[in-house]
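The structure appears below as structure tokens.
Up next is chain A:
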Amino acid sequence: MKIYGFKGGVHPPEKKELSKDIPITKIPLPEKLIVLTVQHTGASVTPLVKPKDYVFKGQKIGDAQAFVTAPIHAPTSGTVKRIALYPHPNGRNVLGIEIEPDGKEEIFPDISKDSSWQNLSPEDIRKRIREAGIVGLGGAAFPTHVKISPPPEKKIDTIILNGAECEPYLTIDYRLMLEKPQLIVEGLRILMYVLGVKKGIIGIENNKKDAVEVLRKYIDSDIEIAILPTKYPQGSEKHLIKAILDREVPSGGLPLDVGVVVNNVGTAVAIAEHFKTGLPLISRGVTVTGENVNSPKNLDVLIGTPVSKLIEAAGGFREKPGKIIFGGPMMGIAIYDMDTPVIKGTSGVVVFSEKDAKYYEPVECVRCGKCVDVCPMGLMPTILAKYVRKDKLIEAEELGILDCIECGSCNYICPSRRPLLQWIRVGKTDILAKRRK
Partner candidate 1 sequence: MKSEMDKLIVSSSPHIFVKEDVSYAMRQVIYALIPATLAGVYFFGLYSLWVILVSIISAVLWEAFALFLRKKPLNILLDFSAVVTGLLLALTLPPKVPLWIPVIGSGVAILLGKQVFGGLGDNFLNPALVGRAFLLSSYPQIMTSWIEPIHKIGGMVSQASPLTSTATPLAIVKLKLTGYQLPSYWHLFIGDIPGCIGETSALLLLLGGVYLIYKEIVDWRIPLSYILTVFIISLLFGKDPIFQILAGGLFLGAFFMATDWVTTPLTKKGKVIFGIGAGFFTMVIRLFGIYPEGVSYGILVMNALTPLIDRTIKPRKFGEVRK
Partner candidate 2 sequence: MKNFWIYVKNGIFKENPVLILMIGLCSVLAVSVNVQNAIGMGLAFTFVMVFSNLFVSLLRKFTPHDIRIPIFIVVIGTFTTIVDLVISAYSPTLYKALGIFIPLIVVNCIIIGRAEAFAYKHSVIESIADGIGISIGYVWTIVALGAIREFLGSGTLLNVNIIPNFQPMRVFIMPPGAFWGIGLLIALLKWVDSKIRR
Partner candidate 3 sequence: MKQILRYGLILFLVCSIAAGVLAFTYENTQKVIEINKKLEKEKILKEMIPEATEFKKVENLPKVENKLVKINEINIAYKGQEKIGSIWEVVSKGYSSDIILVIGINKEGKIEHISVLSQQETPGLGSEITKDSFLKQFIGKDTPNLEAKKNITPVSGATISSSAVVRAVNEVLKHKDF
């Protein structure tokens, strides 16, 4: 398969060797689970239960009316203890449902046991996916049923499964590809059926050759595997499409505009698992890693498990922690509270020691142009940052600041240690706020 590649990008140290050979394991049921009402991109959900209510495993406990949203479910059976504000990985406090598990794992009786998706209509499958609360598990957590409901005028011809996993440290997608290849292929087939597409492609970076070998055994001629060069941000939707199909998602557009739907391999697993067991999305794979945990792990954890439990499972801290990141080190968010629960978009937890979480004092831009070279979107980050600092938002917008995918490559490469991405984020927020007015 011909690979086209894309311009820009960086090569941060991969650090995947820390956890890549460790099979996915489960962790003991924690004493409390906090299911937040903000799990995904789109509208937050309203709790459907009250404190002291008994909930079954897989019971829907929150939903919303909006289109772009997905319901949340109880990860296990137990009692609702409290509905209050809890720390969200994004730094704010949001409404969450705290459940005290009873350990009985009683499954919600109304759950459909019908596992034959072939007999369902695409519309019914979309409904099932929505009801199962399945969202993109790559990180952005965009509700999957929205993604696979393209407007009729857009013709979709290809589905790409994203197995690039370009973020350093993270290995959960790699483990899924090794351990659950048949589910990945099954999930992809469900998606192809829903969208009426003949072509499915799984994109994998060439540092995961063994995953390619394993997956090859399960595919037919309708599915291809694209081996991509290892480069960050290969896993960005737009760049995946560009690298595999040489199609460019237009500025401000979606993959739909070039006839493509992209889903994470984890999402495919979740879809396939849902049709196998009938259970909604109540757990996900998380890589817990970093030089500062004693034994890095790939874990299958319930949504709502506090991060402290994950670190416990990974053997605890090696030395004093400096930074705990939800997600990978390039795009993840540093959290401040050890009680922060896992949400549907949490693909990894990376722990840095105090020494590694060093803060660099920025110096004046020396105009080396490296940020321009590495920007996968073809922007000029240092100029954008300068415009934002000088409050020249119109100029920044003309230079394409809104196209920024916040991959952080510019910030990573900058020899002057300038917080370019922070400025660009500020600028984007300001421009969007002004637009709304």
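Per the selection procedure, all candidates are chains of the complex that A comes from, given by their letters.
Some notes on this structure:
Methods note: a residue touches a chain if its C-beta (ideal position, glycine included) is under 8 Å from a C-beta of that chain, and two chains touch if they have at least 3 such contacts; residues count from 1.
Quick caveat: nothing in here was measured; it's all calculated off a predicted structure.
Only one of 1, 2 or 3 makes contact with chain A in this complex, and that is candidate 1. If you check the complex, the residues on chain A that touch candidate 1 are 6-7, 12-13, 91, 168, 238, 242, 248-251, 253, 308, 317, 320-325, 327, 329-338, 350, 352, 354, 357, 359-360, 363-369, 372-373, 375-380, 382-383, 399-400, 403, 406, 408, 411-417, 419, 421-422, 425.
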